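Here the complex is missing a single protein chain, while all its other protein chains stay put.
Moving on to subunit A:
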Amino acid sequence: MASYRFNLVKRVPQFSSSLYRIARRCCSIYTTPVDTNEPTFDKILIANRGEIACRVMQTCKRMGIKTVAIFSEADRHALHAQMADEAMYVGPAPSNQSYLVMDRIMDIIRKTGAQAVHPGYGFLSENKEFAKKLADEGVAFIGPPSGAIQAMGDKIESKLLAKDAKVNVIPGFDGVVKDADEAVQIANDIGYPVMIKASAGGGGKGMRIAWNDQEARDGFRLSSQEAASSFGDDRLLIEKFIDNPRHIEMQVLADSHGNALYLNERECSIQRRNQKVVEEAPSIFLDPDTRRAMGEQAVALARAVDYTSAGTVEFLVDSQKNFYFLEMNTRLQVEHPITECITGVDIVQQMIRVAKGHELTIKQSDIPIRGWAVECRVYAEDPYKSFGLPSIGWLSRYQEPTHLPKVRCDSGIQEGSEISMYYDPMISKLVTYGDNREEALQNMCRALDNYVIRGVTHNIPLLQEIIAHPRFVSGDINTKFLYEEYPDGFQGRQLSDAEQKEVAAMAACIYLRDQVRAGAFKNENRMPLQPVNPAAWDITAIVQGQEMPATVTENKDNFTVTIDGQTLTVNKDWSIAAAVLDATINGQQNTFQCISRKGDEIKLQYKGTVFKVEVLPKKATDYSHLMPEKPKVEASGEVRSPMAGSLVSISVQPGQDVAIGQEVCVIEAMKMQNSLTADRSGKVKAVHFETGTNVSEDDLILELE
């Protein structure tokens, strides 16, 4: 009850500026105008949250359709709830109690009188039961018919359907192979290279690749032995081996009048753990013929299942441009904006029109490829751990780089938002475009440099690295790119000597500016100030553990920093209070972000990665050499109660591994829940209390080994 009471206060139009910004920011790319005379829905409910809910609402606003948002407890302040004309509470934070509860959503539809539902992606978007429930109530589902959802939702059925529709599927044989000759025969039928393994072996286990007859014989011998001995199952799987596989997908659009077309491809090969990280459209790899063949097969599949609305047919493409059907996604894809950028088609608008029963007004011949678009998925995750482990937090500072030209940023958050543990940790989809791939990538580099995200760990370091990677720039990518290029995991940008000096120089200039200002008191009237500002400051900048003695001079128009005999000239027109510093070093434009300035430690984000630079007066460094190094003290590995209270929950058990900063238990005291976290990583040695018991101050609750 208490939590509702400030809804009115919170609703004052203080966010109008940011809402306006969001509503405006991507309209310019669309070439599909809104026909105001065409009948459409009066009100649409968006059964989703976050950026995709905001994205759908933008088009609704453009089309003059009223919007209804649903929000969970955790999303009470969320942008999508603020943006909608009506926002309805749907349930507690966990999605299986809110965004996935069909009955509640149906209630809200009845209450608000929404005529159609856009499901976004995820949640209920590919749920045929939901589509059916809506149909029963006479509410339009903005998506494909439930038959198509069902057909494409089943992996085996979808492959059979694809085969029938003359779509390439990965050729293969699964069964008992008599002898080596038969294996060679099968391999020749499929065409080399082939992959041979025991059918019973899961994943890539015992997989052998054969490029010729001899290798096929060897593969047969080893795999059949293994099949018999390890699994007691003689069956073998012989399948076309896709070398250097690329993930390329076709966006299709179909209406209920038998029209279907494709909006060209998206290349989504940069993945980690089968999740896309960077996508682009078009693909650098496809030629017009392959594109047309792929597009036509995708359309054929759509027609085969009486598809309507927007969908995506995913293919694996090998190094010889052979493509094979993987699966079809019967929803609006996360990465749809890049297709919109190069085609000018507002896909959501077309989905709404198709759901209303209109015919597609665009023809295949109308679909252009205008320039190039790249999308980076900006996640709240730590890229230094398995290319991204989710992190949560509170955006203490947040600025999207949408002030730059040719940048689109789809997000559902704003400064002050919380990235919670309940949902996908995506912060935004950053899209840049340009006349060609080079320009789009350059714009992406600049956009990433100017993207200010503070308070949560994010993956911009990794994104910036990928965008600038020579192999990515050349277009030589496949789905294993990250694992091939960073076999030991991502380590952050490795600075060259010249770059290291630039970082040191920038930090030195920030230091100098701060020092000069520190003595510029404005109201010391009683005692005359005598600031001692030398002409040249001798300092030491320590970057990545390397001490770099430097001399910094403040001139009328710039700073000069001399490091190791090399002089760097740094411009002066930046502010140390700003988040983004546009610095010109030796005439070259460089973008830095000052993450923090604490004493002599300056954290600078440069080319995506954050570097800690210590700037000390020279004499302090000299003195530091006189003193022995301090041994590092281990964290205690103990979790003690900070106050008396009751243990509401303990989230770990003895023997379990915990990471530093991980919540281990929650104590409630003075009607407030306090989360206690581990002060280092390690295995839990013992838990001394049970949930529900009371603890006194400084009680040892838990120990790590």
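Going forward, a residue touches a chain if its C-beta (ideal position, glycine included) is under 8 Å from a C-beta of that chain, and two chains touch if they have at least 3 such contacts; residues count from 1.
Everything that follows uses one rule, which is that contacts and distances are computed from a predicted model.
Per UniProt, the protein behind the absent chain is "Propionyl-CoA carboxylase beta chain, mitochondrial"; the candidates were "MAGE domain-containing protein", "Transcription initiation factor TFIID subunit 5", "Autophagy-related protein 101" or "Propionyl-CoA carboxylase beta chain, mitochondrial". Of the options A:257, A:397 or A:685, the residue whose C-beta touches the omitted chain is A:397. Among A:386, A:596 or A:693, only A:596 touches the chain that is left out of the view. Here one chain is not drawn; of A:110, A:257, A:370 or A:517, the residue touching it is A:517. For subunit A, the list of residues touching the undisplayed chain reads 1-3, 5-6, 9-10, 12, 14, 18, 76-77, 394-397, 414-418, 515, 517-524, 526-527, 529-532, 534, 575-578, 596-597, 599-600, 616-617, 619-620, 622-624, 626-628, 630, 642-644, 669-674.
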